[in-house]
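Only one protein chain is missing from this complex, and each of the others stays in its spot.
Order as written gives the chain letters A, B and C; numbering starts at 1 within each chain.
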Amino acid sequence: MKALRMGALFVLLLMAEVMFISAGALPQLYDPQSAAATHVADRYIADAVEETGSPNFVTAVLADYRGYDTLGETTVIFTAGLATVLLLRVSKGSASKREGDSAAEEEQV
Amino acid sequence: MKEFFAEYFVYWLIFILFMLGPYGIIFKKNLVKKLMAMNIMQVAVILFFLALGQKAGGTIPINVPGLVGAVNYINPLPHALMLTAIVVSLATLGVSLSLLLLIQKHYGVLEEDELLRRMNQ
Amino acid sequence: MLGIFLLVFLLFLMMTTGISALFARDLLASIIMFSAFSFLAVLTSLTLGSPDVAFTEAVIGVVSTTFFVVALERMKRGSSK
Partner (left out) sequence: MNERFGTVVLDTAFRFVIPFVMLYGVYVLINGESSPGGGFQAGALLAIAVVLSRLVQGEKAVFNISGNTALILAGIGTFLYGFVGVLTLCWGGNFLEYGISPWAMLAAEKHALGILGIEIGVTLCVMATIIAIFDALTRKEEV
């Protein structure tokens, strides 16, 4: 167990070192010419007010340009809520069945 | 001094904040603390994406009349992506808390060693 | 220049609250430190220039802290039986 723990620490340090080295390939902070800020974001900023009529660019991207993406996210949230309710309720029903609660079984039948 | 701060130092701090997550998930015994470490990791990823969208001399991405041009606004794309990621993190928190409640109800304990011992019995 | 110093300061505070959230003995103290962590995340998002993300994190931090406290209360009630 001790050796496993030391191995995990070693893998963790290796991962940290890879991240620190690869920070050199990232764009400089506050750089206006970085790759993330040049290609598609320019078009969003330049045309969003004209095309969608929404002064808030984040809402324009979220609801108009990438509406299909937000549909998927909404489905994920709904599924997570459904999963929570199903997990906690099903466990309660099976627990009462395991204890041999005849009244609950009669209600289900 | 300013170049040192502006180049990589903020990224390094965000990476250290990120590494708190795997450390807590591997080395902490309590399952609630593992969940908390996962949330810290998510916040670090969100801050990393926000730091990538920065632009010198840019304002917040809300249109000001008379200020036209992509140079004047921060990149809105990482903000829109991270907005949904935060809400999804809340939903996954609900699912994992319900799983923890089930584990607590079934085994009666949330400490990792004791839990493994009781599972192997 | 001031912005980047503020950013570094807030990130150091976030590391401090995150470490103390992970290493606190009591689970309730850990949850409270985690709520302080999410508040500092709100301030950092504002410093990085995104009021939308800051607003969402503020609201979601309240709800997630409530979830943690409610679940902790139920866990303690289950373990004391």
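Assorted remarks:
The working rule: a contact is a pair of C-beta atoms (placed from the backbone, for glycine too) under 8 Å apart; a residue touches a chain by one contact, two chains touch by 3 or more.
Note that the structure is predicted; figures quoted are calculated from it, not measured.
Note on the chain not shown: across the whole complex it touches A, B, C.
If you put the hidden chain back, the residue from B:13, B:77, B:97 or B:110 that touches it is B:97. Subunit C residues in contact with the hidden partner, per the touch definition given at the top, are 51-52, 54-56, 59-60, 62-63, 66-67, 70-71, 73-74.
In the full complex, subunit B contacts the hidden chain through residues 62, 83-84, 86-87, 90-91, 94, 97-98, 101. Interface residues of subunit A facing the missing partner chain: 51-56, 58-59, 62-64, 67-68, 70-71, 74-75, 77-78, 80-82, 84-85, 87-89, 92, 95-96.
Everything below uses one rule, namely that only the chains that are shown with their structure count from here on.
Subunit B and subunit C have Cα centroids separated by 11 Å. With centres set at the average Cα position, the gap from subunit A to subunit C is 18 Å.
Note on chain placement: the centre of subunit A and the centre of subunit B lie 10 Å apart, centres being C-alpha means.
Annotation for subunit B: residues touching 2 or more other chains are 6, 10, 16, 23, 51, 53-54, 58, 61-62, 79, 83, 87, 94, 101, 105.
Touching of two or more other chains is recorded for residues 4, 50, 52 of subunit C. Subunit B contributes residues 2, 5-6, 9-10, 13-14, 16-17, 20, 23-24, 28, 30, 32-33, 36-37, 39-40, 43, 46-47, 50-51, 53-54, 58-62, 74, 79, 82-83, 86-87, 89-90, 93-94, 97, 100-101, 104-105, 108-110 to its touches with subunit C in the complex. The part of subunit A that touches subunit B in the complex is made up of residues 5, 8-9, 12, 15-16, 19-20, 23-24, 26-32, 34, 36-37, 40-42, 44-46, 48-49, 55-58, 60-62, 66, 69-70, 73, 76-77, 80-81, 83-84, 87-88, 91, 95. Per the touch definition, subunit B reaches subunit A in the complex via residues 6-8, 10-12, 15-16, 18-19, 22-23, 26-27, 51-58, 61-63, 68-71, 73, 75-80, 83-84, 87-88, 91-92, 94-95, 98-99, 101-102, 105.
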